[in-house]
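Every protein chain but one is kept in place in this view of the complex.
Note that the chains take the letters A and B in the order they are written out, and that residue 1 is the start of every chain.
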Amino acid sequence: MDERGNHIVGTKTYVFVWTALLCLTGLTILAAQMKMGKWSMVANIAIASAKASLVLWFFMHLRQEKRLFKLMIFVPLITISIMIGLTFFDIWYR
Amino acid sequence: MTETAHTEQRDYIGAKLGMWFFLFTEVLLFGGMFLVYSVYREVYTADFHEAGMEMNVVIGAVNTVILLTSSLTMALSISAIKKGAHKISVLLQAATVLLGIAFLVNKYFEWSDHIRHGFYPDSPQLLAMSHGKILFFGLYYVMTGIHALHVLIGVSIITFILVLTLRGTVTSNDYIKLENAGLFWHLVDVIWIYLFPLFYLIL
Partner (left out) sequence: METSFYNAPTRYPGLFGWIFTTDHKRIGLLYLISTLSFFAVGVTLGLTMRLELIRSGMHFYGAQTYNSLFTLHGVIMIFLFIIPGIPASLGNFIMPLQIGARDVAFPKINILSWWLFMSGAACAVASLFTGGGAPDTGWTFYVPYSVRTGTNISLAVFGVFLIGMSSTLTGMNFLTTIHRLRAPGMTWRRMTLFTWSIYATSWIQLLATPVIAITLLLLILERFFGVGFFDPAKGGDPILFEHMFWIYSHPAVYIMILPAMGAVTDIIPVFSRKNIFGYTAIAASSLAIAFVGYLVWGHHMFTSGMSDTSRIIFSFLTFLVAVPSGVKIFSWIASMYKGSIRVDTPLLFTLGFIFLFSIGGLTGLIQGALSTNLHVHGTYFIVGHFHYVIFGGAVMGFFAGLHYWFPKMFGRMYEEHLAKLGWVFLFIGFNMLYFSMFVLGWEGMPRRYYDYLPKFNTPNLVSTIGSWILAMGLIIMFYNLIHSLSAGEKSGDNPWGAASLEWQTASPPPVENFETIPVVTKGPYTYS
């Protein structure tokens, strides 16, 4: 138990996450070789987001934080989405 | 709960909360750059694909593996100190630092190579190319450059924390500094997780 009473994350868990990250890296490289046109960007971002989520959830201990904390992560993400989204209403329709 | 215990617990959570808030600002800082990237990729899709062929997937992939592994060693170093294994924590922190330096060394060679081939902002060779290619390389240098700066900052911070751990300032009872350094380092990793496909995997 650590200071907060949380279970100390074990080496096995971390190594497992790391392995998953490496696999996903391999997957994204493979996906890039395939001809998917527009969807290749979508696939790449999706895989990158999966990797980022693993890092956030396990390495950054988001898993052990309170619910409000977990929800707060979405605030900067939503902000960026708004920034890019509203700008694209200009870019797409000029 | 006594006031002191409440305050001590507040300090730990408060320090971590403050660090997360700071990470939000870094997300927005890079977010602005991702905005520029997404705009120009949309406008110059074909040019970006062409420019992407100039990138070295191998170096990019190696650097990705380096950073992912450094996140592993960093996370393990925190678990180690929580368990009281100070020496192991120090070794793992040192490993993280070395991996970070390896990343920077790779970046140095990669950039040197590109510059030698004439691909740098305002170079006559670049200016002769299509607009999309000029912007792609501009984005490449700015985004990986500012990211590399953060890697350097992270390496410096972790080295500092390593010294504190050796000195006994960071211990199994008080490791928030190490944990916060870890949070910063993981964010640097997350940003690269997105930079990698956006620059190296447009094929």
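What to note about this one:
Keep this in mind: a contact is a pair of C-beta atoms (placed from the backbone, for glycine too) under 8 Å apart; a residue touches a chain by one contact, two chains touch by 3 or more.
Quick caveat: nothing in here was measured; it's all calculated off a predicted structure.
Per the touch definition above, the residue from A:V15, A:L30 or A:I82 contacting the chain not shown is A:I82. Residue in contact with the omitted chain (choice from A:K38, A:R67 or A:R94): A:R94.
Panel shows chain B; residues 3, 10, 13-14, 17-18, 21-22, 24-26, 28-33, 35-36, 39-40, 43-44, 121-122, 127, 130-132, 134-135, 138-139, 141-142, 146 of it touch the chain omitted from the view. Although one chain is hidden here, its contacts on chain A can still be listed: residues 75-76, 79, 82-83, 86-87, 89-94.
The working rule: only the chains that are shown with their structure count from here on.
For this pair, chain A with chain B, the centres built from the Cα atoms lie 14 Å apart.
By the touch criterion stated above, chain B contacts chain A in their complex at residues 9, 12-13, 17, 20, 24, 27-28, 31-32, 34-35, 38-39, 41-43, 57, 61, 64-65, 68-69, 71-72, 74-76, 79, 82-83, 173, 175, 179, 182-183, 186, 189-190, 193-194, 196-198, 201-203. Chain contact summary for the complex, chain A toward chain B: residues 2-4, 8-11, 14-15, 17-18, 21-22, 25, 28-29, 31-33, 40-41, 44-45, 47-48, 51-52, 55-56, 58-61, 69, 72, 75-77, 79-80, 83-84, 87-88, 91-92.
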